[in-house]
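Comments concern the structure below.
Apart from one protein chain that is not included, each protein chain of the complex appears where it belongs.
And then chain A:
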Amino acid sequence: MSQQTADEILDASYLEVRAKVLELAAVLDRLDRAPGGTERSPRRDQLTQAIEMLLADDPDRAAKVQHWFSRQYDPDWKTKLGVETPSTK
């Protein structure tokens, strides 16, 4: 549980978050104005999706966004890389 009330958190971070949202908006505008900026690209799509994830009603947004930007974990990695641990030997 947070020691601060929602109002206190907003008092402390409202302007900072406002500035971060504006920064995002400005980068997206800049991308649109740039040559090739309106074309789709994997990185742009990844960012767009991440921004959409912020709007979800979810108590784990930070972890979900982290996962979104992460490579997948393959439980079979030891066989694929040919690595032996005490449990595979």
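Keep in mind that, in the parts below, a contact is a pair of C-beta atoms (placed from the backbone, for glycine too) under 8 Å apart; a residue touches a chain by one contact, two chains touch by 3 or more; residues count from 1.
We adopt the following convention: contacts and distances are computed from a predicted model.
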item: Omitted chain, identified by the protein name its UniProt record gives, among "Hydrolase, TatD family", "Succinate dehydrogenase hydrophobic membrane anchor subunit", "Enoyl-CoA hydratase" or "hydrogenase (acceptor)"; value: "Hydrolase, TatD family"
item: In chain A, positions touching the absent partner; value: 1-4, 8, 12, 60, 62-63, 66-67, 69-74, 77-78, 81-83, 85-88
